[in-house]
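With one protein chain removed, the remaining protein chains of the complex are shown where they sit.
Moving on to chain A:
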């Protein structure tokens, strides 16, 4: 049995060894700076204070462009906001409702039972306002990119310049080496981590742009960390109960399987070996 497992591993090893050289990456651009996120690992969980701070970054900055459509305002109660606070937060946004008894559509303030209100009425206007690119919904962003949390964190940091059309020095050098004309779109921003480097989103996080409830104004790094935490919660709100249930399940199965092993040994005691 073990030899078969070993041989399968050897076979797999052989298969990868054959292609090892071909694997040499075409990789250009800086590597992702990996962060240690508190929710990874089997005991991982969220820090609710970080999540609330992250929500502040979202609602003070990102909300002007990005929807978060899979969340309801009531969901905020799960990260420590009181019902009154949620009512107040929701009340800042307007939703279209209707038709009323006169057959008219009308707007009213949002309630905790409403989904997060999207900044734009439709994709066309969103694209028009944002240089042709639609700001994507963020509620699944950390799951929808490879190494999502690290990617978003780095993306928020990775701008070469606050002005559009200004590529990074390393990129210019690379073009020079390759003997290529360094053409970069005038209206796009250079970002080290965005595929193709030319992103329509201007750099968002600057010192002093956000105030936390305690009156402090966080560093760029702090804001990036907090908003990514919040977005990961938005993408995986079930994470904490999933992991708790997982630990109990593994514990239960571990004990059960140990007993079954003993039972098997016992029942087979008179059969060969």
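Here is the rule we go by: a contact is a pair of C-beta atoms (placed from the backbone, for glycine too) under 8 Å apart; a residue touches a chain by one contact, two chains touch by 3 or more; residues count from 1.
The rule is simple: contacts and distances are computed from a predicted model.
According to UniProt, the chain absent from the figure is "Cytochrome b", selected among "3-isopropylmalate dehydratase large subunit", "Electron transfer flavoprotein subunit beta", "Cytochrome b" or "Acetyl-coenzyme A carboxylase carboxyl transferase subunit alpha". Remark: the omitted chain is touched by one listed residue; of A:129, A:144 or A:172 this is A:144.
Of A:125, A:178 or A:253, it is A:253 that touches the chain left out of the display. For chain A, the residues touching the absent chain in the complete assembly are 1, 3-4, 7-8, 10-12, 14-16, 18-19, 22, 42, 70, 136, 139-140, 143-146, 148, 195, 235, 237-238, 242-243, 245-247, 249-250, 253-254, 256-257, 260-261, 263-264, 267-268, 271-273.
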